[in-house]
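The complex appears here without one of its protein chains, the remainder shown in place.
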Amino acid sequence: MTQVLIPTSLPELWSALREQPSAHLYAGGTDLLVKRRAGLLDPAILIHLGRIDALRGVTADDDGLRLGAGCTHRELLEDAQVRAVLPVLTQALQTLGSPPIRAMGTLGGNLCTASPAGDTLPPLYVLDAEVELWSAGGERRLLLRDFILGPGRTALQSGEILAAVRVRRAPHGSVQHFEKVGLRNALACSLVSLAALVQTNPAGRVKHAAFAWGSVGPTVIRVPEVERHLIGQPLSLSVLSEAAVLARRAVAPIDDLRADADYRRQVAGNLLLRLAETGSAPER
Amino acid sequence: MTERSARPELGPPQSPMLEIGASVPRADAWAKVIGAEHYAIDHYPLGLLWAGARRAGLAHARLRGVAIEAARALPGVVAVLTAADVPGTNRQGIVHKDQPVLVEDHVRHWGDPVALVLAEDRETLRRALALVEPDLEPLPGVFDIAAALRPDAPTLHPGGNVLLEAEISTGDTASAWDVCAAIVEGTFDLPFQDHGFLETQNGVAQVEPDGILTLTVSTQAPFRDRFEIAHALGLDPLRIRVISPYLGGAFGGKDGATVQCLLALAALHVGGRPVKMVWEREECMIAGYKRHAARLCYRLGALTNGTLHALDCQLYFDTGAYAHLGGEVMELGLEHAGGPYRIAHTRMRGWAVYTNNPIGGAMRGFGVCQASFGFERMLDRLAAALGRDRLDLRRQNALRRGDRNAAGVTLVHSTGLAACLETLSRHPLWLERDRWPDQAPPLKRRGVGVAAVFNAMGYGRGLPDAAIAKIALTPDGRFRVDSAVSDMGQGNASAFAQIAGQILCQRADAIELVQPDTARALPSGSSSAGRTTYSYGNALVRACEALRAKLLHRASLLLMVDEPSGLALLPGRVRHLPTGRDLPLARLAAMLPETDRVSIEQFVMPVSQEVPDTGKAFVIGFPHVLFAYAAHLAYVEIDTLTGKLEVCRYLAVTDGGRVLNPRNFDQQIQGAVAQGIGYALCEELRLQEGRILNPDFARYLLPTSLDVPDIASLAVATVEDTGPFGMKGIGEVGINGPLPAIASAVEAALGRCPSQSPLEPRRLVAEVAAPSASDDAPR
Partner (left out) sequence: MKIHLILNGTPREMKVAPDRRVVDLLREDLGLTGVKEGCGSGECGTCTILVDGEARLSCLLLAAQLDGCRLTTIEGLAQDGRLHPVQQAFIDQGAVQCGYCTPGMILAAVDLLNRQPHPTREAIRVALSGNLCRCTGYQMIVDAVETAARRMREGEDA
């Protein structure tokens, strides 16, 4: 039998972690309990993080938003500030799992699972998000892209938890865009996904661009060549087609059950062309 | 003894009159929406043991032995059984008995069971199963049809890898090609499909104190199950009782033995304790039956005027490790291989082939669902080659009553395809089809597709398709129907209530439905083959009419009237119309002994009286004479960047004879189309050397509510003279249309369509990228 601890405050959590350093932490259970059923892990002790208020909630300041790691996807989706400031994240959350998965799963869980197919990761990569890591001893901050080390691997240390994600406001007038390709329209793991944050000048030339691809490498991938290539250019089909070539060169997809590497590579580039579709923020 | 009829109508107002042709709510809906319906899986008898099978975990191997000591030693383990513990033949199978209950020495697929474990609780069972160690010597396997047919292929069964080879031919194909103005060819590949029913295979079993072995199982064929179990375990079939509650879906996947023989074997070893077995989703997919994977090779020719003239095709079905109904599936495929069209000269050959893949078995539209992709792709290509409108070409060649079909059988029963196509041709979705592609948004391409399909009903010649219905007046003056054919969700039980209500003039609350129980009902075959409501319903019509006549005669005695002509059955009573005197049915029932309150009648489906001089390899099943028909239309949109296909609008026009309940009719059509959309778009068993790589709902993808559009369902007004109130079975025909209709739409959108299904993004994006696409796209 697995023991389940449910701390309701940080001090309780730290003491539980001190006494049970090998415990597995979970919040929504949408990943860990699936793996447990599949026999991929058999923890003696589980710590459930769902009742610690300090991990919840969205707060805003002048710089941007702070998203509690314990926020469920549904809470973030329904949050007016997230919708207004981080539409790219909202778009991604709309495609994540299914309504009950979104109601149970948390932002922190999605990040700590560190899957290259995790739907919240590409948006947070293009937003240069930072993570707040807390432990009994204090707090440290890392860029999200430094926090994620590889498939299923993060920079979390023993006794440490992911407490929050900090995201700066995107420059005014930026286009925020997310697209995920799945084999069906809900409950789908991404074959390829693309998050984009593009700022253009009044003449329609790109001032700043950030792109992050999911499911085409061991982690979410950003491609600086693509971002550089677009600077000063219009978001035309021909420019984006050139960028697509660079993107296909840079991604490192694998074959798996859902798609082969060639398809992923091809479509990773193709998805850039969607930005030319309307010439402005494509709303999903 | 009698009452005047002045008092208010009996029965609460919410209990509707059960009239044929009305959309009365289903009889099972109430219990299901409050969570009160007890499916087989909801039975937890006191003191139960849990049973589970250890699966081989290799697709082809010699089983040298099974180490069970460690499992047996685990506290809480009651027994670990192997093939040596199986009395009887240890063989199961609906037609061919080639599938062991527990493997003796030859493992033929990944999910073959090698040991059966009984434990006090599920956790112990899980640990014990992991401790069972089969000693396997791997054998080279065969994993596709071509490999199985090679002369030097490893063989799975003593007779070789060909379960059945057959031919159906008409006319003279040798010379027919010469006069064809257009000839088209194609080869098509289709994968295994999983049923995806939500209630996995399960049941409970117990040897009762009187020695009767009783099983409550999620099954489509309770009566046949007794014989399966008896044959496999050396028991007396009449000492076995099978109860089949409402099923949480089945679609063919619970036709044939799943848990039955394992459960029975377990029950024999535990001294009267009840045993429960539930396959988890993964086991359900690994060990359960599948729609056969198939390869179709087609050649079709037409005359200048568009008349279909010659067909040559070869259909190969991968039946996996065991026969199940592989030969019958192939029979249905061949019999439908020419489509619902007149073709004078045909040569249709088929093979059902053993491989080390999962077991191909029965699934909605079996054989036909695969063949429909082939013949409808051919029609589209022929239309393109002849420069003809796709719908027009189908209408020209559509089978009509009195025609001989492509298998040489004269259609003497209702044949409504022409009416289906006519209805479709006048529908706004067809009339406005040109607007759809013209309004495609940027980076999208759109197309409209059509398909004409059909599906035989019943078991076919050689296996009498019979049903025996039983209805009784209960002591409290209501009526009880002992259904003998399972309701897996298709609503046949509700149809039975409606039939009884119509004939006996009763409200819904006066009809009690008892789900199949071999101790109460009478053998009536399986819930399958589009014959469930037709065959049992026909028997029930007769039983109800006989009961009505009898009750009126008995009532005439009680009411002291000379003869029953002035008597009428009304809700809850018999009324003597000339005097207005009423006799409550409860009063009538009280006067009659139990044996006099029952009515039992049989029906046997008609078979073809014309036996074509072909198809000789089919001992059973060929030919069929009754068919349902349909014409389908699909609007699709394809994203050129990703290859993702959306089915945006859908129309299904169906000939199922007279519609007994319009809403339940639409339920069947919409559900079948949705399952067909899954088959067309995303459902595919992924296999690696016989191992299923996607045995769960995370990786085997069923359509969600966001993947299926609203589906317009229309019925054409045909009447099938032989059917109960003129109906035909429509459970299957609807699933045959989506893949060909969607493929037709893809070709319209892209100028070409993959010949391999499902039509996944990876396949479509390649077509988008291919040069010179849209020039000759059909409109």
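For reference, chains read A and B in written order, and residue numbers begin at 1 within each chain.
By definition in this document, a contact is a pair of C-beta atoms (placed from the backbone, for glycine too) under 8 Å apart; a residue touches a chain by one contact, two chains touch by 3 or more.
All of these numbers come straight from a predicted model, not from anything done at the bench.
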Who does the absent chain touch among those shown?
A, B
With respect to the chain omitted from the figure, which of A:4, A:54, A:84 or A:231 is a touching residue?
A:4
Which one, B:98, B:199 or B:684, makes contact with the chain that was left out?
B:199
With the full complex in mind, choose from B:246, B:317, B:436 or B:635 the residue touching the hidden chain.
B:246
Which is it among A:187, A:221, A:251 or A:272 that touches the chain not included here?
A:187
Just one of B:85, B:104, B:144 or B:280 touches the chain that is missing; which is it?
B:280
Omitted-chain footprint on chain A covers residues 1-4, 6, 28-30, 33-34, 37-38, 46, 48, 50, 97-101, 103-104, 185-187
What residues on chain B make contact with the chain left out of this view?
23, 25-26, 28-30, 32-39, 41-42, 44, 195-200, 246-249, 251, 280-281, 488-491, 663-664, 666-667, 670-675, 696-698, 702, 704-706, 708, 710-711
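Everything below uses one rule, namely that only the chains that are shown with their structure count from here on.
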Residues of chain A that touch chain B when the two form their complex
98, 181, 183-189, 191-192, 257-260, 263, 266-267, 270-271, 273-274, 277-278
Provide the residue numbers of chain B that touch chain A in the complex, in ascending order.
442-443, 641-644, 681-682, 686, 693-694, 697-699, 701, 703-707, 760-762, 765, 769
